[in-house]
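Heads up, one of the protein chains got dropped from this complex, but the rest are sitting where they should.
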Amino acid sequence: MKNEVFVGEGMKHVKEDCPELYESIVKLNNAVYSGKVLDYKAQKLIAIGIAASTGDEKSTKKQMKSGMAELDITKDEICDVLNVVLLTSGMPAFTKAMKILYEL
Amino acid sequence: MKNEVFVGEGMKHVKEDCPELYESIVKLNNAVYSGKVLDYKAQKLIAIGIAASTGDEKSTKKQMKSGMAELDITKDEICDVLNVVLLTSGMPAFTKAMKILYEL
Amino acid sequence: MKNEVFVGEGMKHVKEDCPELYESIVKLNNAVYSGKVLDYKAQKLIAIGIAASTGDEKSTKKQMKSGMAELDITKDEICDVLNVVLLTSGMPAFTKAMKILYEL
Amino acid sequence: MKNEVFVGEGMKHVKEDCPELYESIVKLNNAVYSGKVLDYKAQKLIAIGIAASTGDEKSTKKQMKSGMAELDITKDEICDVLNVVLLTSGMPAFTKAMKILYEL
Amino acid sequence: MKNEVFVGEGMKHVKEDCPELYESIVKLNNAVYSGKVLDYKAQKLIAIGIAASTGDEKSTKKQMKSGMAELDITKDEICDVLNVVLLTSGMPAFTKAMKILYEL
Partner (left out) sequence: MKNEVFVGEGMKHVKEDCPELYESIVKLNNAVYSGKVLDYKAQKLIAIGIAASTGDEKSTKKQMKSGMAELDITKDEICDVLNVVLLTSGMPAFTKAMKILYEL
């Protein structure tokens, strides 16, 4: 649970080559997503918004996919997230993320 | 309602000098924050996360303040938002936003 | 006219699924590009510079292409834009945009 | 001429302590702003747009001031630049730059 | 040792209010700065370069100060770091960081 971010190629090598660093990342990840008041889904929507606002296609796609698979986040919910991205971060970030969403 | 972003000095001049642009921004702002499925508060938390992830102190403070004043967002909720910022955007963005939060 | 930014995949879905949002974006786009004093071409050159300065290859390419197709912007003009990108945003953003320009 | 960017505190120390680096920056600055086809004013407007799109208040102010002092760039022209910033980079960058413009 | 980043106001509140998160950050910080091959000073110079390249004045100043106080990093060494910032991230980031350096 909550470990979807560790699936990528990059983290596999961290686990093998830098076990202490890997362990500290797992620990931080768990602490971060154990929100005091917000549930995991609310935090995941925020993570999707932040990823999309940077225009980073890979992490946007990864966050969207894991949110939909793990937490049953819907396309309409992500749409509402991306609207905020449009206002705060401009058209290029918004259109890139919308395209990613509709290709999932 | 939902028009807190227009309070700043910058927008005042837009309203006076570029009424057509101002009107289109108001329209966009309303469309953005009329989420299909997410409520305004959920979208506001995303806006706070995006502002904090960029390290922009002014817009982070403005988003936090309007979220707390208009939507009764609590410090604990913002804390949970900032935890996501720590993981996705690193320590400097996180510590700056934490400092802003505790000075409010 | 001036609607080249709406051609992409992302915006197609916005038009279908969120007609009100789509309409407000069109309205904003028109207001933005109806400059009081600068003509559309001058504003387009600025949009190309901003896209290139972020290192975002997709939006840089899209802006360059629409500028050349719609407004007869030349490669030499874009070169002069990218020189400013070099000074303000550094070598990686500059070389990526130069490569895109010469592949068009 | 065209050397307004060198007025700041930072560059003074470069000139004194790293004369070779300083000389190469001056040379680059001159090459950049000797556009083949665009004039200096068109390039300056692009520099203002790029500075504003990053949300960097100091360089935005510096670029605006030198553009107005050296090249008689008007507030209306900068307004048209900032409209592009709104569309490409979002509200926070736009409102910050508008506020700076009206305080000049 | 190596805990200079925890001195700021922001982290004080994390320690009090979110002890588990705080502990995981300390653990990560230690894992990060226990380089396999690079020493702490080499890593600190990289942290200064990254902070300066983002144009974030607060974290740039904090990283420079702690590097000079803890690790006897000299102004000349930071100058060599900032030269890399100039090439990779452009003039505004460079001049801001040079100004900060000479005010320390």
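So that you can tell them apart, the chains are marked A, B, C, D and E in the order they are listed, and the count of residues begins at 1 in each.
In this text, contacts are C-beta pairs under 8 Å (C-beta built on N, C-alpha and C of every residue); 3 or more make two chains touch, one makes a residue touch a chain.
Note that the structure is predicted; figures quoted are calculated from it, not measured.
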Residue ranges of subunit A at the interface with the undisplayed chain: 5, 8-11, 13-14, 17-18, 21, 25, 51, 54, 56, 58-59
Contacts of subunit C with the absent chain, listed as residue ranges: 55, 79, 83, 86, 91-92, 94-99, 101-103
Those residues of subunit D which, in the complete complex, touch the missing chain: 18, 20-21, 23-25, 27-28, 30-32, 34, 36
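The working rule: only the chains that are shown with their structure count from here on.
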Chains touching both subunit A and subunit C: B, D, E
Any chain that touches subunit E and subunit B: A, C, D
Equivalent interface positions on subunit C and subunit D, same or different at half: same
Chain of greatest Cα-centre distance to subunit E: C
Most distant chain from subunit D, judged by the mean position of its C-alpha atoms: A
C-E or A-B - the one linked by more C-beta pairs in contact: A-B
Centroid distance [mean C-alpha coordinates] between subunit E and subunit D, Å: 27
Contacts with two or more other chains, residues of subunit A listed in rising order: 28, 31-32, 36, 79, 83, 86-89, 91-92
